[in-house]
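The complex appears here minus one protein chain, its other protein chains still in place.
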Amino acid sequence: MTGKIRALVVAGTLVAGLAGCSSSDGDGSGGKVTLTYAYWDQENQGQAMTKIVQEFTKSHPNIEVKLQFTPNKEYWTKLQTAAAGGTAPDVFWMNGPRIGLYASQGALMPLSDKIAADKVDLGKYPKSLVDLYTLDGKQYGIPKDFDTIGLWYNKALFDAAKVKYPDASWTWDDVRAAAKKLTDPAKGVHGIGAMPWSQELYYNTIFQAGGYVISDDKKKSGYDDPATIEGLKFWKDLLDQKLSPTVQQMTDNDPIEMFKSGKLAMWYDGSYDASQYFKTEGLKAGVAPLPAGPKGKATVIHGLANVVYAKTKHPKEAWEFVKFLGSEQANRIQAESGAVIPAYEGLQESWVKSMPGLDLQAFIDQLPDARPYPVSKNTAAWARLETDAITKAFTDGQDVEATAKQLATAMNAALSQEK
Amino acid sequence: MRSGGRLWPVHLVLAVGAAAMVMPFFWQVLTSLKTFTEATRTPPVWIPSFEWANFAKVLDETPFLQQLGNTVVMTTGRTLAQLLFCSLAAYAFARLRFPGRDVIFVALLSVLMVPGQLFLIPQYQIIQGLGWLNTLPGLIAPGMFSAFGTFMMRQFFMTLPAEVEEAARLDGAHPLRIFWSVMLPLARPGLLALGVLTVLWSWNDLMWPLIVNTDPESMPLSAGLSALQGEHMTDYPVLMAGSLMASAPIIVLFIIMQKQLIQGIAFTGSK
Partner (left out) sequence: MSTAGRAVAVKASARPATRRRLRNRDWVWGYAMIAPLVLGLGVFYLWPVVQSVYYSFTEWTLFGDATWVGLRNYEQLLTDPANARALRNTFVYGGLSLLGIPLSIAVAALLGTRGLRLVSLYRTLYFLPVVTMPAAVAMIWTWLYNGDYGLVNYLLSLVGIHGTSWIAEPSTALYALVAVGIWTQIGYNAVIFMAGLQSIPSHLYEAASIDGAGRARQFFRITLPLLSPSIFFVSVLSVINGLQMFDLVYLMLRRGNPAREDTQTVVSLFFSRAFEEGAKGYAAAMAVVLMLITLVLTVIQFRVQKRWVHYA
C-alpha cells in the first residue's frame, strides 16, 4: 500500500516535472514539501487531526503537513481574506453553506480528473454528501464526515424530576410536557434550550412540521410557508412559556456549557459534539432520535469535505493528502477518536462504540429520515439575513410569523441575485 | 494651610472612583484563578481554588509565546520607525526652508482628518501585492509612518530655542548632522513621549492585525485574544487568564514609564 502511494508520488513528480509546470520551491528531488491544512474544531477533533497527519507523514516522508487551527467563528472570514490574497491553506475543511461560493468563484481545485485517474471510489461515501460537493458536474471535495442531530438529555435531571427518558417514540408534545416538568426556576434549571441556531434547532423542526427553507430549484425562500413558520413557533412557544432560558441568557452563557453544567435538561445538538459531552466530568448524558413533529420525523444531515485550494503551490502533494484523508485508514482514526461520524462506508459502527455508555446509534438510526442541509450557490448571503431575523424573532416580543415573512422577502431578493 | 487630615472628603471621592476603575481588573484576576464551576456560582466565590490550569490552557491551545514575540517585534518595529521618520521630517518642517514646505506639511496632516477605514482596503491590497500577508513586515509596514507623530514632533522642535543650532550652522554643519547631534538629544522628552504613545497604540491595535495576519502563528496578541474568545465562547476563567496574560506586559511598562506617557498625552492635549 505504502509502496504504491510512494510510486504514485514519484510518478506524479515526474509528470509535473516533464510538463514543466512544477512550482519553484520545495519540488526538487528530495526536497521536503510543506502543506498547510486548515480546520476549525480543536476541542473535538484536534487529536484525530494530529494523528491522521502523523500517519500520513509515515507513508509520505517527503510531505510535511502543518495543521492550522482557526475557531469556527473566524474561520470563514480568514479563509476568504486569504483566498482573495492568494495565500489560503493548501487543504482545508469545507462545509455545505460555503461550497457553492468557493467552487463557483474558482477558489477550489476540481478533483474529478484526479479521482478518475487514481480510481477513488466515491461510492464509499453517502450520496447526499458527494452531491453536496459537486458543482456543474465537477467534484470539489472528498467527504470527510457526516452528522445528524439528536435530542441530548441530562439523565440526572430526568431522574430527579421522575421523567421517563426520551426514546424514538417521542413527539413534540412529549418534549413540551417533559420541559414543563423539568424546569425548576429555583435551581436555575430549564427544560430545554431554544437557541436560534439553524442546523441544530430550527431547521429540524421546520422539516418536522412539513416546511422547507429553500425550494428545490433554489429560487424561493420557504419562510413564508405556514408549515415553516410552525417549525419556528415550536421554539418560540417554549421561550414564551419560560421553559427555556432567554436568548440573552444563552448569549451570555453558551447553551452547550449550560447543558454540560446541568442547567439544561434537554438540548438539540449534533453528533459532532458527542465527544465533548462524553468527556465532561459529572455529566450523565443520553441521546435519543429527534422527536417527531406534525409531519413526522426529520433531521438535518450535513457533512464536511476536504478540499484543495486552487492556487496551491503543491497540487500533487495536496491531492495525495486529500486522498489519504478520504481513505479508510484516516476515517478509522476519526471513528475511533469519536470526534465525528466518518464518511467512509462501514466505519460508523466503530464510531458508535467509541463512547461506551452513550447510545450514539440514535444518530445512525435517523439516516432514513435525514434531510439535506439547505444550500444555494451563495448560501452565506441569505444565511446572514436568516440568523439576524430568527434571532430577533426569538428575542423580543416580535411576532414570529411577521418576521419570517419579512425574511422570506429579503431572502428571495438575495436568491434572485445568484447567477 | 490645609492639613492633610482635612482632605479626607477628597480622598473618599477619589478612592470610590479608583475602586470603580480597578474593580474590573480585580474581577478579571479573581476569575482567572477559578474553575468554571466556581466562576458560575452565585453569590460569587471570593476565595478561588487557584486553578492555574486556565493559564496552562492558554499556553497549550494558542501559540501564545509566538504571538507575544510577534507583538513585541511589531511594536518595536513600528515605534523605532516612527521615531526616526517622524522626527527627521518634523525637524525639516520646523526648521528648514524649502519650496512647498507648508503645502506638503498640510497635505500630510490631512491624513489625520480621514477615518482609518478609507485606508484599510488599499493598504490591505498593497500588503497582499507584496506577498506580505501573514508576515511580520506586513503587520508593521503601514504603522511605521505617522502624520500625528510628525505633527507632534514638529511642535516639539518649534518649542526649542533657535540659538542652539545657530552656532552649529555657522560652523558649517549640515542639517542632518545638526538634527542628529544637536536637536535629537534636546528632543529626548518629545521622543520618549511619542515613543510611549506609539508603543501603547501598537500593542493594542486590533483591526489591522485581524485583516492581514489570519494565521494564528503570525498574529499579535490582540488578534490572538479575539481568536481565543471565538473558541472558548463563554469559558470565562480561560478568557480572563488569556486577557490578563496579553495585557500585563503593557500595564507593567506603563507603570514604569508613567511619567513619559502622561507627559506625552498632556503635550498632545495642549496643542
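Chains: A and B, in written order; residue numbering restarts at 1 for each.
As a working rule, a contact is a pair of C-beta atoms (placed from the backbone, for glycine too) under 8 Å apart; a residue touches a chain by one contact, two chains touch by 3 or more.
Only a predicted model underlies this, so the values are computations on that prediction, with no experimental measurement involved.
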Quiz item: On subunit A, what residues meet the omitted chain?
Solution: 73, 76-77, 80-81, 83-84, 101, 105-107, 188, 196-197, 246-249, 251-253, 380, 384, 387-388, 391-392, 394-396
Quiz item: What subunit B residues would touch the chain not displayed?
Solution: 2-4, 7, 10-11, 13-14, 17-18, 20-25, 27-28, 31, 39-44, 84-86, 88-89, 91-99, 101-102, 104, 107-108, 110-111, 113-123, 125-126, 141-142, 144-145, 147, 150, 158, 162-163, 166, 169-170, 174-176, 179, 200, 203-204, 206-207, 210-211, 221-223, 225-226, 229-230, 236, 239-240, 242-244, 246-247, 250-251, 254-255, 258, 261-262, 265-270
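Here is the rule we go by: only the chains that are shown with their structure count from here on.
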Quiz item: Using CA atom averages as chain centres, what separation in Å is found between subunit A and subunit B?
Solution: 40
Self-check item: Contact set on subunit A toward subunit B in their complex
Solution: 42-43, 68-74, 77-79, 81-82, 84-87, 252-254, 256-257, 261
Quiz prompt | subunit B residues within the subunit A interface of the complex | solution = 36-37, 40, 61, 128, 131, 133-134, 211, 214-217, 226-227, 230-231, 233-235
